[in-house]
Structures are given as structure tokens and as C-alpha cells.
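For reference, the structure is listed below as C-alpha cells.
All protein chains but one are shown in place.
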Amino acid sequence: MAVIFDFAVQGAQMLMVLLLAPLLTGLVRKVKARLLRRRGPPLIQPYRDLARLLRKEVVLADNASWLFRVIPYVVFAATWVAAALVPTFQSGLLFSWSADLIAIIALLGSARFFLALAGLDVGTSFGGIGSSREMMIASLAEPAMLMTVFTLALIAGSTQLSTVAAFMTSNEVGLRVSLGLALFALTMVAIAENARIPVDNPATHLELTMVHEAMVLEYSGRHLALIDLSSELKLLLYVSLIGCVFLPWGMAPSGASVQALAIGFAAYLVKLAIGAFLLAVFETAIAKMRVFRVPEFLGAALMLGLLATLFLFVSRSL
Amino acid sequence: MMLTLALSCIAGLLALSVLAVASGRSPVTMRIVYGASLAASLVLLILATTHLLGAQAPASVTLPLGLPWVGAHFRIDVLGAFFLAVVDLGAAAASLFALGYGRHDQEPERVLPFYPLFLAGMNLVVLADDAFTFLVSWEFMSLTSWGLVIAHHRVSDNLRAGYVYLVMASLGTLTLLLAFGLLAGPEGNYTFAQIRDGHPSPAVGALVLILVLIGAGSKAGLVPLHAWLPLAHPAAPSHVSALMSGVMTKVAVYGFVRVVLDLLGPPMWWWSVVVLTLGGITCVMGVLYALMQNDLKRLLAYSTVENIGVIFIGLGLALAFKAYGMTAAAALALTAGLLHVFNHSVFKSLLFFGSGAVLTATGERDMERLGGLIHRMPQTAFVFLVGCAAISALPPLNGFISEWLTFQAILLSPELPSWGLKFLVPAVGALLAMSAALAAACFVKAFGVTFLGRPRTPAAEQAHEVDTLSLAAMFCLATICLAVGILPGLFMDALAPVADLLVGDRMPMQRGVEWLSIVPITDSRSSYNGLLVFVFTLLSGSLAAFAIHRLASDKLRRAPAWDCGYPDASPATQYTADSFAQPIRRVFGTLVFRAREHGDMPAPGDMRPARLVVDLRDLIWEALYAPAATAVTNVSERLNRLQFLTIRQYLSLVFGALITLLLVLAIWP
Partner (left out) sequence: MRGLSFDVAHLLAGGLVLVSFMQLYQDRLSALLNMFALHALVLTLSVAWQAYIQDAPHLYVTALIALVFKAIVIPIALHRIIVRLGIHREIDKVVGVGATMLLGMGLVALSMVVMLRVTADADPLAREDLAFALAVVLLGLLMMVTRRNAVSQVVGFMSIENGLVLAATGAKGMPLVVEISIAFSVLIAFIVIGIFLFRIRERFDTVDVQALDRFRGERS
């Protein structure tokens, strides 16, 4: 019986991330528009976009290969699985131990690897520019992310997200410089990975300034819908990750009652809303960087991650 | 019994080369040589696997060969069995591939005699149990592989590659000779059993470590001793490149492990500092070099350098933990390193086979002249993609498992008492993470430019799929990549006796863990389940595909590429290998390679086109190899004069030498 309930909760989590992801993007867009004194599209616009794209036919470039048609599904599946493994309203889900934080990052890495290949498949110059820049950004963002993971893992003694979240709610944590630095670094990486301003502009239509959008330029119809949904899932994943590690309050422990789950869910929604609001404010306040400023930005994130690890030894040596 | 069988297989390989010399260049010879090599390596593979899985007691044999008062000692223990399995898996795959691939060889008589000898040499190194046999087999392996490197001797670069290789191999053997000389001591204890009991002093131990790092490290390709590797590996025929890159570098790792972790006794903590630093530098430098290459095979060779770095990081961690008596952690680090040895031998062989297939299909190794091969060679493209994903450490394939284990070992480093190591290990971890991300970029480039896009030359346009046997070899290896990726526990358990032998402890058994996941330390600390991740990804992908095709739309229309409305230009407007690497070259290359871009504008009136020129400088070559080469040239020119002396001058030289020796004797206390 308990196993069936656990299965149900895990399934609910998978469905929930899928359903909430477009809403989060819609919320960010809405807040951004309001900050610019525009009315902005309705919150459910991303759902409508997806539905519209799904119904449209796919226009495939003449020389696109089988790989090009498979990749949207691969990218979507990898991102969805990764997003479903991050604790949201409850920690210690049934399958949460099947991949730890490092594996989740690697799953996102798989998605990026295949997306970059898709950019090269049709053989146009825009696809190539997108892929090559995406890989350049990844080459710094991934180590920075892993240094953050190191810091968290060394503090909590685990790379398992549920354990980390449980540790963060306990009293042993205290105020630590390392945690602050890790939060900084993780936020910078999240901004870069999700192609947000100042690294990339998700709303631009000027080809030479885009990275992610240039890579997926040749996609249309249901393929594009999957790719868009994957990027929305990825944004949700990073917000949930930051929420789960740095604001773990309200999350239901494993095997909690339905009531605790409801509280956890409400807390999760609040965290998402806060994340969306802060992201929108940040994006409105800052201008996009030149592409070759990005390495410095991410290099700083990497340094912060390393510094966080170093500082850990000072406070640990008590 | 088993060992005797193994040795007779090796003897069979030696006999095979005599046959190959005798019977010349008929296609039948080719089939016999490769077929028999395949059979012999399969037998050896089965022997090694049963020994390893059964964790059998070591067996030894002494043959009356070699030095009369020593004899030739052979022994198989679990460590040897593991490396024997790695060697013969690679050898079997290469022989199978060569059964198809070898038909396209222009001069088979220059390859066939050396091929079985090379296999025999690698097997003998792993089985040798005394210093003399080890060194002789090592040199035998080097020389036969040198013969294969210069097999295509009409290409001038290959001769230079062979020359550099020969020099570096001699240097390596020389340092190993000195190392074993130190280990044997004045009493001449040449057998490994005697050396093991000999407990060298710390100073001797340190010296041996440095010498072995130079000797085995130069064969494995540790930076800065890697210079010969990217020249020599691509020069050989592709199946031999696969063997050299995938397998021979592992034999070098075996040499290092055997001496440092087995023969030298308890390690000092600072040894690990040296090994870790070299490993970290090697993995980042290797992958950066690889990213700058446009030659597919050379890119793969540089990527071998990177993976050797990853392996040495694992070994360095094992040394560090072992030095402080943290045996459980040492077992984890060692397992990570050895598993990467296995994984790399599999996917690197696969990738070299793929490059060989591309070479037969198009006659090109330069990626700038390929493109669009996925349409013409769909199966090769598929397996090559699997190899690329595996080497980029992407789940659910095997490369990820060993890197994940290495990261888990790195996360145990704060328990180390030494402050230096506490700070060094996370920094090495950052280097490892960076090299993994860069490797992904590198293999996006390798696969994307070669197989995707549009064909850049007529040769690429008219490519054709390769033969079934070559494909079979590649598909076998790709299956192993997936198998290790989704069932890593089985392979980690197989390594437990090796860890037990070398560091005196083993990782927790993975066989009993629920759902076939792996738990390196404890549940609450970290766990990973490749099978579930694979099944989940597969299920959600197919679910999405099914739902969308069923409920939404499955209509599809072909049209010219959109490309933001620009009219379709020639394939030359695609992103090339160079342009793909440009952002990374700009970020990392300005520091590491002193990369400079400048426009070469013709003078007004000049008709030649303007060009963008990129200068890359290999600083290691300039700082280390070029001065050494110049010095050697200078010295030999000086000594050259000795050839043109009069008889009186020669006599006075001899006389002078005699007097000096007598004087030394007189002064000697």
C-alpha cells in the first residue's frame, strides 16, 4: 500500500513539474512586462503556444537527418527526468536515489550535447554559431556548477539532494560564508544555463546575439514545442534546485501525511513565485553582455565555487 | 594450467607472424592472421575473465629463457588478469575490425607480421613477473608498434612520427631500466617477489616513483611527455591506432600501477601530490589540444591524453588515501581509476574504428573536408555517436560511471589530514569537471563536423557504408559501453579483488543492492542507478513521441533550410571545425597556446584573397622538446669531430683516459 502511495507521489511530481514549467515562464514574462509598464501576455500564454505548436505540421529542412528528428525527444526526456528527480514539495521520493546531484547535472549535460548536435545537423551558419557558443558557455558553467555541488556535498556529507535538503533544515548548518558563495555561484550558473539576460536573451529576434535560439532555429511544429518545453522545464529545475537547497523550509519529509504534502506544495508554489519575481527584476535591471564577456562572468562563478570550497576548510577546522 | 594455456596462445601469436612473413601479401594471409589473432585474443580474454571473476589464486611459471641465472618468470594475479582482459578485449575487437578493414590496406605485408607480435608483446608485459622479462617485453611492444607506425612509410609525416616515437620509447625504457635497477638493489633481486620483500628506503622510493612516472607516463601520454602520442597513434592503420590508444596506453598504466602500488610498498603522501597535479594538468591540456585539431584521428589521440589524466587522478587519489591508511576510500578511488581504464579502452577503440571507417569510405581524415556522412553511413554514424556520448561522460553510458566514481572519491578528500592535499584535491576536481565539459564540446565538434551538416567535398558526398565485420566490431564495443553504463555494479564488483590486492580493502559489494543501483559508500551519501535513468529516459521519450503523434500532429513537410531567410548558400558557409572551436580557443587558447588571430590583407592591387590567420604555439614543445633536440644536435656536432682525428690523437685520447682512470683509483678512498 505504502509503495503504491510512493509511486503516486513520484508520478504526481513528474506530472507537476511538466504542468508547472510553462506557468513559471509565463509568470516571469508577466512580471517583466509589468515592470516595463506593459500589460504583457496572459499567464497561460506559454500553454497556448505549446498547444498551437503541437498541432502544426513540422517543416523539416531538406537535408535534416534522422538524428535531427530524434533529438527533441531525447532532450525532452533527459530534461524531464532530471527535473523530476529534484525534490520539490517532498524530499526522499521513491526514485530520488536513482540519481544524485552530479547525475542530474550530467543528464542536463546530455540534453545540451544533443541539442548542440542538432544545431550542426542542417549545416547552416546560425546553427553552428549557436552550438559552438553554447558549448563554450557550458565548458565554464559545468565546472562552476560542480564546484557548487562540492561545497554542498562537503557541508551536508552527501550528493543526494534529499539528504542535502534534510541537512539544510537542521540546526547544524548555521550561517556560513561558503553557503552564501555557493548560492551566488549557483545563481550565476542558473542564469547562464537557462539562456537568460545578461548571458543570452530568450526574447531576442536578432540572430547574431542569440545562443540558444540560434541553435534551435531550424525546428518547427511539435519539435519546437518539445524544445521549448524542455527549456521551460530546465528553468523550473534550477529554481526548484535553489529552493530545495537554500530555502528547504516547508518541504515535506519522506513518508509524510497528506496534510504535510499540501503544505509542502503551497510552500513550493511560493518559492517558485519568489524565484520568478526575482529573476524578472534582475533581468529588467541589467543589460545583455557581449559574448566574450560571458567567460569572465562564468569564470567568476567558478572562482566563487572554488572559494566556497576553500572557505569550508577554514570553518571546518574548528 | 591456465597460465600455460595463456603462454601457448602468445607463442601461437609469435608463430603467426613467421607465417605472415613467409606467405606474403595474399588476401588469404590477411584473413588467417587476423582470424587467428581474433581466436587467440578471445581465448586469452576468457582465461583472464574467469581468473578475475573467480578471484583465483595467483599462478606462476618459470621458463628457462632470458638471463640464465634468473629465467623468465610469468605470473597471473588479479591485477594482471584485469589488464589482460582489457588488452585482449581490445585486441579481439581490433582483429575483428581488421578482418574487414584490412582489405583496404595498400601494403598488408608491412602490417601483418608486426600485428600479432604487437599483441604478444602487450600480453607478455602484463604477465611478466621479473624485471628482465618485463623490460624485454616492454621494449618488444614498443618496437613492434613502431614498426606499425611507420607501416605507411611513404607519407613523410609518418616517418617523423616514427622517429619521435622511437626516441621517446627509448627514453621511457631507459628510465624504467634505471627504476628496476634501483629496485633490484646491489644484490640483483630481479624477480617481482624479491622486489616486493625488498622495502626500499624513502629516497630510493621517491627516485623510483619519478623514474616510473617518466617511463610509464611517457608511454601513457602524461603531459608534458605526451608529444609523441598524437603524432604516432594516428600514423598507424586505424585498427592499430585503436590498439595503441585504447590498449597500449593501458599497458603503460599497468606498469605504473604494478610498480608504484604493488612493488614499492607503502606510499608517502607527497607522491600523490605529484601524480594528482600531473593528472589534473594532463586532462585539461589534453582536451584543449584535442579541441584545436582538425584531423579526426589526431583529435582522438589527444583525447587519449585527456583520459589518461583522468585515470591518473584516480590513481593519485588512491595513493593519497592509501598513504594515510584510509583503505576504503583508496579502494573507491582505485576502482574509479581502473574502471576508467576499461571504459576508455572500449570507447576509444570504438572511436578509432569509426575514424577508420570514415577513412576507408572517403579517404579523408581532415574534418574540414568531410560532413554529412550520417546520410551515407547511418550505422557507422550511430555507433560513433554512442562512442562520442560515452567519452563525453554522458549518462547512461559508461564514461559517466567512472567519472562519477572519481568525483565521489574526490568528495572524500576533506578527511585527509594533510592541508596541502585538502586544498589540492578540490582544485583537481575543478580541473576534472572542466575537462569533462570541454570533452563534450570536443566530441560535439568531432561528430557534428564529420557526420552532420552537408558534405564539404565530393569524397564525402560519395561515401559508402563499410563492411559488416567492421560494423560488427563497432557494434560489440558500443554494446559494452551501454552495458557498463546501465549495470555498473557488476563491473565494479569484478574489480573488488584487485582493490583488495593493491590497497588491502574493497568497496562494498554492489551485487546485493536493490534495483541494481550502485552505492559507493553508503545510501545516504550517494547512489546512482544507470538502469533506472536509462529506462526512465527511454520511457518518457517514447511516451512523448507516442502522445504527440497520436493526439496532436504527425504531419511533416520537407522544405529548404530556413536559416533566418538567407538563401541557401554553398556548403562552404557551414560552421567548420576551426570556427566551432573559435570561442573556446579565444577563452582558453590565448593563455595556453598563445593563440592569436590576425587578418592577412593583401596589398591593394594584389589579387590573392584576404585570410584570417590563427597562430597557435605549442609551448610545451617549445620549452621542453625543442631545446633538448637542439642540445643533442649541438653535442653530436661537437663529437662529430672525433671521427676525423689522426692516429696519434686517438692514441693520446686512449692514453689520457687510462691515466685518468688510474688517478681516480689512486685517489679513491
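Every chain is named by a letter (A and B) in the order it is written, and numbering of its residues begins at 1.
Criterion: a contact is a pair of C-beta atoms (placed from the backbone, for glycine too) under 8 Å apart; a residue touches a chain by one contact, two chains touch by 3 or more.
Please read all numbers here as calculations on a predicted model, not as lab measurements.
Student: Touched by the hidden chain, which of the shown chains?
Tutor: Visible chains that the missing one touches: A, B.
Student: Pick from A:Val81, A:Ala195 or A:Leu307: which residue touches the chain that isn't shown?
Tutor: Only one of A:Val81, A:Ala195 or A:Leu307 touches the chain omitted from view, namely A:Leu307.
Student: One chain isn't shown here. Among B:Leu591, B:Ala629, B:Leu642 or B:Ala657, which residue touches it?
Tutor: Of these options, the touching residue for the absent chain is B:Leu591.
Student: At which residues does chain A meet the chain that is not included here?
Tutor: Contact residues on chain A toward the absent chain are 174-178, 180-181, 295-296, 299-300, 303-304, 306-307, 310-311, 313-315, 317-318.
Student: By the contact criterion defined above, which parts of chain B meet the unshown chain? Give residue numbers in ascending order.
Tutor: Given the touch definition above, chain B has residues 419-420, 423, 427, 590-591 touching the missing chain.
Assume only the chains that are shown with their structure count from here on.
Student: Could you state the distance in Å from the CA-based centre of chain A to that of chain B?
Tutor: Computed value for the inter-centroid distance: 35 Å.
Student: Using the touch definition up top, name the residues of chain B that touch chain A in the complex.
Tutor: Checking each residue of chain B against chain A gives 371-372, 374-375, 378, 381, 385, 389, 392-395, 400, 404, 407-408, 410-411, 414, 419, 422-423, 426-427, 429-430, 433-434, 436-438, 440-441, 443-445, 447-449, 452-454, 515, 517, 523-529, 532-533, 536-538, 540-542, 544-545, 548, 552-553, 555-564, 566, 571, 573-575, 579-584, 586-587.
Student: Would you tell me which residues of chain A are touching chain B in their complex?
Tutor: So the residues of chain A in touch with chain B come to 54-67, 73-74, 76-78, 80-81, 95, 97-100, 102-103, 106-107, 109-110, 112-113, 116-117, 119-129, 131-133, 135-136, 138-143, 146-147, 150, 153-154, 157-160, 163, 207, 217-218, 220-222, 225-226, 291-292, 295, 302, 305-306, 309-310, 312-313, 316.
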